[in-house]
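With one protein chain held back, the other chains of the complex are shown just where they sit.
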Amino acid sequence: MDPILNFFYEHQQIIYMVILMIFLGIEVIGRVPSVLHTPLMSGANAIHGVVIIGALIVMGEAASDNYIALILGFLAVVLGTLNVVGGFVVTDRMLEMFKKKRH
Amino acid sequence: MDPILNFFYEHQQIIYMVILMIFLGIEVIGRVPSVLHTPLMSGANAIHGVVIIGALIVMGEAASDNYIALILGFLAVVLGTLNVVGGFVVTDRMLEMFKKKRH
Amino acid sequence: MSASILTIIYLIASVTFILGLKMLSHPETARKGNLIAAGGMGLAIFGTIFLYESADGRRLGNLAWMFGALVAGGIIGTVISRRVKMTAMPEMVSLFNGMGGACAMLISLIEFNRIEGQIHLGHYIAIVLGLIIGSISFAGSIVAYLKLSGKQKDISFKGQHIFNMILFAVIIAGAVLTYNADPADAPLYFYATFGLAILYGVFFLLPIGGADMPVVISLLNSLTGVAAACGGFLYDNKAMLTGGILVGAAGTLLTVLMCKAMNRSLLNVVIGSFGGNAGASGAVSDSGGHYKEVSLSDAAMVMSYANKVVIVPGYGLAVAQAQHTCHELEKILTEKGVEVTYAIHPVAGRMPGHMNVLLAEADVAYEKLEEMEDANSGFKNTDVVLILGANDVVNPAAKNDPASPIFGMPILEVELAKTVIVNKRSMKPGYAGIENELFFQPKTSMLFGDAKKVLQDLCAEVKAT
Partner (left out) sequence: MSASILTIIYLIASVTFILGLKMLSHPETARKGNLIAAGGMGLAIFGTIFLYESADGRRLGNLAWMFGALVAGGIIGTVISRRVKMTAMPEMVSLFNGMGGACAMLISLIEFNRIEGQIHLGHYIAIVLGLIIGSISFAGSIVAYLKLSGKQKDISFKGQHIFNMILFAVIIAGAVLTYNADPADAPLYFYATFGLAILYGVFFLLPIGGADMPVVISLLNSLTGVAAACGGFLYDNKAMLTGGILVGAAGTLLTVLMCKAMNRSLLNVVIGSFGGNAGASGAVSDSGGHYKEVSLSDAAMVMSYANKVVIVPGYGLAVAQAQHTCHELEKILTEKGVEVTYAIHPVAGRMPGHMNVLLAEADVAYEKLEEMEDANSGFKNTDVVLILGANDVVNPAAKNDPASPIFGMPILEVELAKTVIVNKRSMKPGYAGIENELFFQPKTSMLFGDAKKVLQDLCAEVKAT
């Protein structure tokens, strides 16, 4: 029990942020029309590409002779970039379609 | 410039929370029908009564011979309570009216 | 230990505030939402009393005083708010909002006295902001309260707004001076700032017309939220912070939404452009134009033989407390096979939803209330429109006359109906303080008298026919 309580106490800021983000995530897409489900999914998919930041950090902090780390990091960054770039481009293409409709 | 930047850095958690709360505040009441404007205002009014916590703290921390602080604190708590209790009761009464409508 | 439990309690409280506000904005869940938020609040309050530990690990003292204050405030609060008439709600909200502001203000005053030596800038800002905003919202709310309960007329003088701006600038200056001044005279500046803030609150509200009050109250409401948030920053208290900001943000949006509903820009509500003239109502009135009157019996006749009657309630109905009699008339007409509905203008009365609250109080069925849009589309096949103490909300000038102060505000287009019967006590204008050409149109006839009285007579007459 105690350790958990302390965890709450120490990380309260983070916990707050997490909870608030959860609320926001739900509120923000609450009224999405089913037509937009796919683009929205794809957009969200692009956003979690933010994980690339982590990849950049590990790769940037890796000793320049630590090849495993470098290679893995390199891979991670490539994959992350794929997620980000691919995600946003695909979403944009889908929405282009909807755009057309507006007249 | 620098001090401001540092302020951001030191209080980033708080700043995040503030910004997220702003978003939430706006999102959450975004679709309120004009009929509910008054009860909503009144409800929000009750919620900011949370300021009473501050009043409790100052009053509780005041030395028990520091009468100015005690009296002011006492006043503060009374006023805060008025805000909270009055606010919620009034809101409830208003909504009672709307309740009736539902059949 | 207890500290971490308290954090969790505060976390729960914050969540209930968010949920509460969310539920408050949907008719079905509104009431529950209010209770949930209240629950969270109670939790936070008692959590603080019993679990709070100050930096040096001491618990809160002076519990006797505390509970005394809580009980006192609790009882007074409950009694007042149970007693108050539905139509006096805006005053009440304003009053309680003022209390909250005062609370924030007092906290800052006490905290200022507790300062020893050099203070961390962040804290000072929190204190002084709490003081300024708290005071403004306190003073402002009280003035608003006095105005709404008719104890205070609007006062506006030339260059008032420039004056206010200067005043505000001085307040800021005072706040800065206090921080930089040497401990000896800091208090001087501080209290000066305090006094000026109060003054500003008063002057800020003085010129604003009663019609704009709800908007301004909502504005003050969000201000108090910010004041509370300052406290949250000061004590690094998440519940206060989140609750305060939440209300600050929601309140601001709500204010804007209200303005939209009344077709005013927030700016000229604050500058009090037409609200200002409100006090001067009488002046404009009684000028030119021909209007015809209708006798009670004729009015009763026309309505009893109509297929569709639409009642347009307004501020007048509220002040006359005629909602029950109105419901009475509706029932009698319905029995006679007349289809009766109410056309509700979003800003009819003196607070948003005023008419809904009023009619709901008189047990009028929800289905009978028509929102403006639906009502407007229905008027063309309406035989009789009965206007009870409404004026601005049916003033065609809003559509036709670009010069009119209310031009652009959406109105109930009653002139589409076959006949219009207007009940009011005189030809005096409404809150906007302007002539209403509707009264002079051929299809309109006036039925003078206090709404309640007139409605009672109408009931009798209709029964008779």
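The chains carry the letters A, B and C, assigned in the order they are written, with residues numbered from 1 in each.
Keep this in mind: a residue touches a chain if its C-beta (ideal position, glycine included) is under 8 Å from a C-beta of that chain, and two chains touch if they have at least 3 such contacts.
As the structure is a prediction and not an experimental result, all values here were calculated from the model.
> For the unseen chain, which displayed partners does it touch in the full complex?
Missing chain, whole complex, touching shown chains: A, B.
> In the complete complex, which positions of chain A touch the hidden chain?
Interface residues of chain A facing the absent chain: 7, 11, 14, 17-18, 21-26, 28-62, 64, 68-70, 72-102.
> Touching the hidden chain in the full complex, which residues of chain B are there? Just list them.
2, 5-6, 8-9, 12, 15-16, 19-20, 23, 27
Throughout what follows, only the chains that are shown with their structure count from here on.
> Taking each chain's centre as the mean of its CA atoms, how far is chain A from chain B in angstrom?
33
> Touching two or more other chains, which residues of chain A qualify?
Chain A, residues with two or more chain partners: 16, 20, 23, 27.
> Could you pull out the residues of chain C that touch at least 2 other chains?
18, 22, 238, 242
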